[in-house]
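Read through the structure below, which is laid out as structure tokens, and then see the notes.
Only one protein chain is missing; all other protein chains are in place.
All chains are identified by letter, namely A, B, C, D and E, in their written order; residue positions are counted from 1 within each chain.
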Amino acid sequence: MNDTYKVFAGRPVQDLAQEVCRVLGTDVGRAEIFTFSNDNTFVRILDSVRECDVFVLHTSTPPVDQNLMETLIMIDALRRASARRITAVLPYYPYVRSDKKDQPRVPITARLVADLLTTAGADRVVTMDLTAAQIQGFFRIPVDHLTALPILCDYFAAKKLKHPVVVAPDAGSAKWASRYAERLGAPLVLLDKRRLGNSGEVSIANVVGEVQDAEAIVFDDEIDRASSVAEAARVLLDHGAREVYAGCTHGVLSGPAVERIAASPLKEVVVTNTIPIPPAKRIPKITVLSVADLLAQAIRGVHEGASLSPLFR
Amino acid sequence: MNDTYKVFAGRPVQDLAQEVCRVLGTDVGRAEIFTFSNDNTFVRILDSVRECDVFVLHTSTPPVDQNLMETLIMIDALRRASARRITAVLPYYPYVRSDKKDQPRVPITARLVADLLTTAGADRVVTMDLTAAQIQGFFRIPVDHLTALPILCDYFAAKKLKHPVVVAPDAGSAKWASRYAERLGAPLVLLDKRRLGNSGEVSIANVVGEVQDAEAIVFDDEIDRASSVAEAARVLLDHGAREVYAGCTHGVLSGPAVERIAASPLKEVVVTNTIPIPPAKRIPKITVLSVADLLAQAIRGVHEGASLSPLFR
Amino acid sequence: MNDTYKVFAGRPVQDLAQEVCRVLGTDVGRAEIFTFSNDNTFVRILDSVRECDVFVLHTSTPPVDQNLMETLIMIDALRRASARRITAVLPYYPYVRSDKKDQPRVPITARLVADLLTTAGADRVVTMDLTAAQIQGFFRIPVDHLTALPILCDYFAAKKLKHPVVVAPDAGSAKWASRYAERLGAPLVLLDKRRLGNSGEVSIANVVGEVQDAEAIVFDDEIDRASSVAEAARVLLDHGAREVYAGCTHGVLSGPAVERIAASPLKEVVVTNTIPIPPAKRIPKITVLSVADLLAQAIRGVHEGASLSPLFR
Amino acid sequence: MNDTYKVFAGRPVQDLAQEVCRVLGTDVGRAEIFTFSNDNTFVRILDSVRECDVFVLHTSTPPVDQNLMETLIMIDALRRASARRITAVLPYYPYVRSDKKDQPRVPITARLVADLLTTAGADRVVTMDLTAAQIQGFFRIPVDHLTALPILCDYFAAKKLKHPVVVAPDAGSAKWASRYAERLGAPLVLLDKRRLGNSGEVSIANVVGEVQDAEAIVFDDEIDRASSVAEAARVLLDHGAREVYAGCTHGVLSGPAVERIAASPLKEVVVTNTIPIPPAKRIPKITVLSVADLLAQAIRGVHEGASLSPLFR
Amino acid sequence: MNDTYKVFAGRPVQDLAQEVCRVLGTDVGRAEIFTFSNDNTFVRILDSVRECDVFVLHTSTPPVDQNLMETLIMIDALRRASARRITAVLPYYPYVRSDKKDQPRVPITARLVADLLTTAGADRVVTMDLTAAQIQGFFRIPVDHLTALPILCDYFAAKKLKHPVVVAPDAGSAKWASRYAERLGAPLVLLDKRRLGNSGEVSIANVVGEVQDAEAIVFDDEIDRASSVAEAARVLLDHGAREVYAGCTHGVLSGPAVERIAASPLKEVVVTNTIPIPPAKRIPKITVLSVADLLAQAIRGVHEGASLSPLFR
Partner (left out) sequence: MNDTYKVFAGRPVQDLAQEVCRVLGTDVGRAEIFTFSNDNTFVRILDSVRECDVFVLHTSTPPVDQNLMETLIMIDALRRASARRITAVLPYYPYVRSDKKDQPRVPITARLVADLLTTAGADRVVTMDLTAAQIQGFFRIPVDHLTALPILCDYFAAKKLKHPVVVAPDAGSAKWASRYAERLGAPLVLLDKRRLGNSGEVSIANVVGEVQDAEAIVFDDEIDRASSVAEAARVLLDHGAREVYAGCTHGVLSGPAVERIAASPLKEVVVTNTIPIPPAKRIPKITVLSVADLLAQAIRGVHEGASLSPLFR
């Protein structure tokens, strides 16, 4: 039987794939992927994959749906080309925030995505820092759920801050932030937000905990429009924090995010490259750490059947 | 076509079923359920259910696995007896806490339960106050996720406490508690727990927020062994709280829970009857509110195809 | 049981939906659909659909993948909102041309789309003029396959052309064109294309059949970039045709299509509105016929359980 | 690829597992299995099983449903831990007697169990002496159906009885007993039972065949409450049998079984250890033969892809 | 919604269908079914079935596989034609005897047939007198398992035989025969067959029980080649029986069966029309009872959602 493996990559993650494959000592699998003028995506796998252990590296980044369909189409092509096993490696999971019905008649798109991946033919999934770890349970197939927590914590620990406190930007992130607080040995602070009247507007009602003279680090799974983190920075400084950092795994940075960060009193925003950060967004305040080494170890472990639990420490 | 519906109930929820059916103006469906001396569960449905819209009321309470299998066996019998549609009504969802892989090589039993219910033949599920709302996404079939939040908040609002604060007993419950805080218009306080060294022991490191002279209400989805809530009461009183209440939907009250509550400085513990509370556990400090009316409305709404969204307000 | 039906429509087909619902004497179902700044699509169904017979009208038009995901997300939301039955009405089927493996390691995306629709929760599909009628067999659920053939033929018959011939623009369209030829009682002509050397370029090698002094009508299922139809017009006129028309169901009209048509010797290009044709593309040479009446009849037939076979005549 | 295999065992079959693994020359896989005070079962697999060929040894014994759920939860944990293949080895199959609808509106729990095992993730099943061999057909996955017939027959053959006759305790066991009769070269006798009036009571109406001066051996698949076998012994002695033995694969021995056997005129009851027989039940009259060697051979055969047919002779 | 039902019938059961529909007061649904010269079966349903409750009456009779495929193809056509529900009514179930793996590497074709029916689109099944009632458990969909026992017993009871005994032709039929014995209030007798040496030949070793001067009725589920029943007649007469009858539900009567019956000392062989008995096989000794009334009641009950349990008494 064919004992080799191949890593194929979607269009937006070619750089990440190169970095991952360099660690693995292999080449990115060859595939032809393009969009016809009628906006249909076409995929042709150029290397034979019969009986191969295949990894499809992709991520969720705009155009989000095109990238998701590209993932599904690649998987379909690989399955019909008789790959032995197909692992979707999606460091930023598509529609990760649509994970529950919190109002009537809305979808649970993150579950839909799980079903679409399985239907297309994925045999297993590797992903990172899901907003809710329960999303693993949206799958019947095995999921390896990696975390950038050690990468981010090591980075902040190396700063040797005097009085670091870890800040959860809202109640929903408290659990998330508490894991970082525990690892950094820092106190936890919670920003308590409230809806104002019927308008749907939200504002920070309260800083629950003590930030006087502290270096506050706001931790979350992702930074999207950066409004929450920018407002948090202002409120924390108002309450006496010395300086404010932000750290997250997924730098979505959509819409006005980069401008907001630039204009905010945030000292530094640390993200990883689970989503490609184009040069235009790489302003000095934004630090991008790489997860390529982590993904490479996961791919090797999955292929060789070695335990991945060391990666979770 | 048969336009009637029938409600069948497992052994431990016969009282609740009577209460629900009284609201609905119907009788509990007749079924013979017993355990053979070889410990096998036997079910025989006594009423014809051909083409009926059938509801199976059950819940998770010890013996937990026997009750789950009883639910599955009832569904199997109803499906093979040609019921048109089967809705499992499980106010306390089995294995609700096993909802993610937070360490290597553990199961996600809450997802397994979802698959078992679907495999047995459930067409839809009604449940209440899941620890993580994401569990809805463990199902492909529709889930109606009810909440006892209005019932509990109305009860506490009627007390007209002077300075109520809502307390999340740990970071993982912060989101949960914040919904109660918002509805009661009370500030949120968070108990920050930390693991001590390598021993795995956990203790409350910090009261994040202000409780001086307040009436603290610790809200959570369930109270199991009551160690967490009893310790919270002591810490909150130490930090100046005037009195401490606890409220939750699911009164699991396992092991030493009732003794602990009796011995603790808690003023009152308010639960609902999603799990049957036997007389022996109904000590004066424990108040049990009924969800029968809520379940009855949900059943009627599901049967008649009416919107259930008013129930979620 | 709820005996009503509701028609919901995706963003690009709001006009078509209005037209269809006018015929049906009903209103388009209310839904909130928008794209977040992170490019995620959000859907909320505003009308209760419990136990309703629901139709989701959508089509494949750029952004193709976003529109497909929007369809899937709408279906997911409707299924979880307890719709009794969900029919996807997709007059132009997504990825209709990717229907076979004609080279190694390519996907069969049209089959993938069928599986995605079924996975999301579609109970049945209504579509129109599939390139290959075999695509019906990509589904296990029932498919109603409508055709615009009578609409197009009636339009051309009303012109009372003297010597009409029907032209298949290539061998793969011969079967398609022959059905139009038979209905119009006109001879069939075939353009025989050949690949030139190894370059992959294709050119019309031969006009198989007689076009001298005839009014040639080139029929196909869709016109995409219009290169084929424009070249056909030139070759047919070179071979003595008096004038050249083109007719198709699906006016994809991507890339340079409209410019090409304008610049070509084509007298008129007749398409339908299975794909929305924006005003900018509605040049005088392009005639757009409506399929709204046909879709309305199909929806009514499906809902009422009436035979649709009259629609196929 | 990982070419090793591992055997994990549920709590009630630890002894059997030790015995099986001793034959195999391997150790029982390490797993943490316990019950929380809320009666939820927890499983954690301690050895890495990525890409391993895994066997889960369990059986049906009280608490029956807890043991079944433990089996399912172990399988779920192993599947999510990326085991390559999972074989459930269940010498006594759960709910084996609930294999048909013999009255209206009863379940077919043995089929339900088959679906639950498959849903949890079992890839194949090894079991022993099913009441009805048709239960194999409840599975789509391969089933290896072992039998203790040679073990039991060899044991009785070694007694060198003078005039052995094989007795089927009722019509439903006639086929079963006839296989033993044929192997032992002994005549077959049938006890014909009848329901008395409308009371549902059953009594032995007739001994069909000749037992005068014979050593009667009553064979069945299992002995549960032992009422049937004890009554058979009395009737057979009344009809002139010299002595009466009983043999079966599965010693369920529930309720008053052991007392009944002790009090009955049965000379010896021979069972196997497909169900653990605790010391308290091991009275002198009860002989327990081991199936460990048979299970070990089956596991080795399944792992190595060797034919198991020699085991069936 | 469409509240009507339609009964369609395969080619070999047109007569039975006429009889059933006469009882129901309806007409057999119109369908075109024929075999092309390339031996492919073609089906076209001529009546609209959209949203109808449809019954497909067929049975297993030579050419067995063509009739099975015809059933599957009819179901496929009805499903794609949008029937609301499809019930396969198969009085003689295909491959009913292939219900277990009793030797290595054989199929369980009766389970395969269950899966084929479900795959084709059957929503439920009505069948009669399965060799093993466990075959119901081969299906996940509901199965109504009818029996001709009352029809056959009433026929024999009307004969008012003096000393009837019921004979099981082998150990595997003992359970079956015992149900008839109980209903007729007659003693049970068992023919004990043994394999002779290694040749695979089987002969009756023993008549277990008393037949002297009795009217012996050999009951079985089916009579196929009639060798077993003919030999039984001879042995029973040798042992003193006055006369020998045979009764069964399914008159397979393959190969030399009719000749054997004619030549045998059997007084009468009673079968039903679950399988069509052509005139050539209707010799005076063979009596054919009709199950049309029973099937009609079952169809009406299934359609109206009425309890079928009276049919099982």
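The definition used in the following text is that contacts are C-beta pairs under 8 Å (C-beta built on N, C-alpha and C of every residue); 3 or more make two chains touch, one makes a residue touch a chain.
Everything numeric in this text was worked out from a predicted model, so none of it was measured.
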item	value
Among shown chains, those touching the left-out chain	A, C, D, E
Full-complex contact with the absent chain, from E:224, E:243 or E:304	E:224
Touch with the omitted chain, as defined above, among E:95, E:176 or E:245	E:95
Absent-chain contact - pick from E:23, E:73 or E:277	E:73
Interface residues of subunit D (partner: the chain not displayed)	1, 3, 124, 140, 142-143, 301-302, 305-309
Those residues of subunit A which, in the complete complex, touch the missing chain	1-2, 48, 50-52, 79-82, 84, 121
Touch list for subunit E against the chain that is not drawn	36-46, 48-49, 62-66, 68-70, 72-74, 76-78, 80-81, 95, 97-98, 101, 103-109, 111-112, 115-116, 119-120, 224-225, 252, 254-255
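Everything that follows uses one rule, which is that only the chains that are shown with their structure count from here on.
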item	value
Both-way neighbours, i.e. chains that touch subunit C and touch subunit B	A, E
Chain pair repeating B-C, as identified from C-E, A-B or D-E when over half of the contact pairs by residue number coincide	C-E
Averaged-CA centre spacing for the pair subunit D and subunit A, given as whole angstrom	50
Gap in Å, rounded to a whole number, between the CA centres of subunit D and subunit B	38
Residues of subunit B touching at least two other chains	1, 48, 80-81, 101, 104-105, 108, 111, 115, 140, 143, 307-309
Topology of the chain contact graph, where touching chains are joined (line, ring, star, complete, other)	other
Chain pairs that touch, as defined at the top of this document	A-B, A-C, A-D, B-C, B-D, B-E, C-E, D-E
